[in-house]
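One chain of protein is taken out of this complex; the other chains stay put.
Order of writing sets the chain letters: A, B and C. Residues in each chain are counted from 1.
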Amino acid sequence: MSVFQPAHVAWEARLRDSFDRQGLMETLGASLGHLEPGRVEILLSFREGLSQQHGFFHAGATSTIADSAGGYAAFSLFPEDASVLTVEFKINLIAPAKGERLRAVGQVIKPGRTLTLCDVETYVSDAGREKLCAKMQQTLMRLDGRPDMPAAG
Amino acid sequence: MSVFQPAHVAWEARLRDSFDRQGLMETLGASLGHLEPGRVEILLSFREGLSQQHGFFHAGATSTIADSAGGYAAFSLFPEDASVLTVEFKINLIAPAKGERLRAVGQVIKPGRTLTLCDVETYVSDAGREKLCAKMQQTLMRLDGRPDMPAAG
Amino acid sequence: MSVFQPAHVAWEARLRDSFDRQGLMETLGASLGHLEPGRVEILLSFREGLSQQHGFFHAGATSTIADSAGGYAAFSLFPEDASVLTVEFKINLIAPAKGERLRAVGQVIKPGRTLTLCDVETYVSDAGREKLCAKMQQTLMRLDGRPDMPAAG
Partner (left out) sequence: MSVFQPAHVAWEARLRDSFDRQGLMETLGASLGHLEPGRVEILLSFREGLSQQHGFFHAGATSTIADSAGGYAAFSLFPEDASVLTVEFKINLIAPAKGERLRAVGQVIKPGRTLTLCDVETYVSDAGREKLCAKMQQTLMRLDGRPDMPAAG
């Protein structure tokens, strides 16, 4: 990394690079939204291939983007040589995820040297109106000395 | 459904039909394994499109098949006119999901008229050896009077 | 209850009466703090009899007052003839509960006819400074037709 590159560019570049290597995000069709240190948004548009048996977003689609949003919120605060691992999460599905788009917002509640706690809220948009459809509480682990990025080829 | 069809065929047919309508299971490439009343297995073979940034199964893939395995374990004990909804779940990712196949086993711990509790263990096979990689505790809701199957066309 | 008594007095009276019947709150020495519809505070001062092995508040003390704070936050929004039951909760203990007082703040995130979701934050005061020491996500059930108050004698 160039010494002229500001620090915020550094975390954002690492985060975008890491996200691009998550094959599941591409399979689902998820994309990054607004990014800040400690706060990451992930967006997912509805299609048949993301549904449960009644035609809404599957709880697994919701929890997948929520897990990544919280994981990257934690990752955005990590030092350059560290990677992130989900230890566990708990998610309440509080309204049917019926609509055209999901938006998961991961927010760091308590950063830590080893463990970080995130809160992730997921909203569904239906006919232009957004409502909270899921809430996750998630524990992440920081692995030092294991940079997330692959070495340059 | 024929009146001559035994009851156990009934739950299994309803379950397979419902699973086939989960678009996300097809998108991921998941399939049903061994089925018993109160116990459902779901299998998922690895491919790049299911990965997180380090090339293992994404926690979202694990939690998605675990959620469906627990949901269908509960559903297998429901009356014919009821459908199932995930209220919430909590999952611990206890070993890297590195390997060629995941196997999620959903097991009903406590069936209930309104709420059912399931335990879901997910195993990863690596070079032919299976190990526990995730454990989920999940609360499901039974919705009576709302059959899961679409009315015949 | 008098027809002249405003509704907000009604929920508060029912809540205080119910709290007074929780033997464990008295055993621990917990008391109600600020009350609003959908938001309930519970306070607990430290003493040796609430400790874990290192002399801090035991996680069980923290989770007990957090559980009651969330439960009563939900209860405060219920109709008069309903009582409340904890379905499940998940709590992260994010800092040592070392200090002279705990303050649990239960907040309804999503009220529902059957299930209500609460978020409960618990703070510890040490030498006059408060910090977040635990965060809970909790599911409550409303039981209609079962008033919480005992019939008058």
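What we mean here is this: contacts are C-beta pairs under 8 Å (C-beta built on N, C-alpha and C of every residue); 3 or more make two chains touch, one makes a residue touch a chain.
Treat the numbers as computed from the prediction; the structure is a model and nothing was measured.
The missing chain, though absent from the display, is touched by one residue of C:Gly23, C:Gly128 or C:Gly145; that residue is C:Gly23.
Residue B:Leu117 is the one among B:Ile42, B:Ala82, B:Leu102 or B:Leu117 that touches the chain not shown.
For subunit C, the residues in touch with the chain missing from this view are 18-19, 21-24, 26-28, 47-54, 58-61, 63-65, 67-68, 83, 85-93, 148. Within the entire complex, the positions of subunit B that touch the omitted partner chain are 90, 92, 94-95, 109-110, 112, 117, 119, 132, 135, 137, 139.
By the touch criterion stated above, the residues of subunit A touching the omitted chain are 87-88, 90, 114-115, 139, 141.
To be clear about the criterion, only the chains that are shown with their structure count from here on.
Taking each chain's centre as the average of its CA atoms, subunit A and subunit C sit 31 Å apart.
Distance from the subunit A centre to the subunit B centre is 23 Å, each centre being the mean of its Cα atoms.
Here the CA centre of subunit B is 34 Å from the CA centre of subunit C.
Listed for subunit A are residues 90, 92, each touching two or more other chains.
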